[in-house]
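Apart from one protein chain that is not included, each protein chain of the complex appears where it belongs.
Our next item is chain A:
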Amino acid sequence: MTVLTRTIEVTRTYGDVTALDGVSLEIHQGELVGLLGPNGAGKSTLINLLVGLRRPTSGTVELLGGSPMDASVRRGIGVTPQETGLPTSLKVGETLDFVARHYPVNRKDEVVERFGLADLIKRQIGSLSGGQRRRVGVALAFVGDPKIVFLDEPTTGLDVEARRALWDGIRAFHADGGTVLLTSHYLEEIEALAQRVVVVGGGRVLADDTVQAVKRFVGVRKVSLAAPELPDLPGVIDTERRDGRYHLVTGDSDALVVALVKSGLPFEDLEVQPTSLEEAFLAITATEASHV
């Protein structure tokens, strides 16, 4: 498979803060890759490096066989501005035309149809709803007939219906052979769109696998109980003792509870809670760090 973009041992620091720490990643033609991670994990920094907005502190970033800093290389990519990013006094059609002017091929008509923008073409962006603006913003990524598009949090803040409409547009591009790298902190969004998921946390790649595998990986629960001591339990990712209670993070709470009961040790006040994605990442990041 052709590699469209890759990073080789890329590290990026901002002063004392390390945003990316030795990240190596390849994205192949025709893939739809989800980049998943909590806020501050390094997702946006990685995207910024890939589209040429930032330079790596060390390591190499390759885009379409060249450097993303080279404007002519960027003819092959499409990017979405952040949510509030569109100039409010321009009309939708003017904005699409303006962006399309930068590329050799103009796919405006196709994009208007694909993202349902026909009724909005003559409207000023300032008069659009948040969801409509988001649609225009995402559409801009596709207007120059890109080989690969980078979508940073494309549906943040959208209602379910608007989100699904955008997903359909992204899927249609992928079905035509387009390559997509999308970031999200919604597991659901990654599940709906991506085949391959890259999980980042603390500036490092924690997992790079199929959606199913990563779902198991991040689908962890918190088991907490009061007990004087704990037996050896299977599948514990993280253990914390606070105020006489143990708080365990595990990928398989059923097996853990069964093992706990079988051990015969006394315990009381057992609770099993789903963790948020955020907590799961923190737990995984913490164990990763302790292994280093």
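Note that a contact is a pair of C-beta atoms (placed from the backbone, for glycine too) under 8 Å apart; a residue touches a chain by one contact, two chains touch by 3 or more; residues count from 1.
We adopt the following convention: contacts and distances are computed from a predicted model.
Trainee: The hidden chain: which UniProt name fits, "Roadblock/LC7 domain-containing protein", "Urea ABC transporter membrane protein", "ABC-2 type transport system permease protein" or "Hydrogenase expression/formation protein HypE"?
Mentor: Options "Roadblock/LC7 domain-containing protein", "Urea ABC transporter membrane protein", "ABC-2 type transport system permease protein" or "Hydrogenase expression/formation protein HypE" narrow down to "ABC-2 type transport system permease protein" for the missing chain.
Trainee: In the full complex, which of A:59, A:81 or A:116 touches the chain missing from this view?
Mentor: Reading the full complex, the residue touching the unseen chain is A:81.
Trainee: Pick out which of A:101, A:164 or A:241 touches the chain that's been left out of the picture.
Mentor: Hidden-chain contact among the options goes to A:101.
Trainee: Given that one chain is not shown, which residue among A:55, A:164 or A:241 touches it?
Mentor: A:55
Trainee: For chain A, which residues lie in contact with the unshown chain of the complex?
Mentor: Those residues of chain A that touch the unshown chain are 51-55, 71-75, 77, 79-87, 89-90, 94, 98-99, 101-103, 124, 144.
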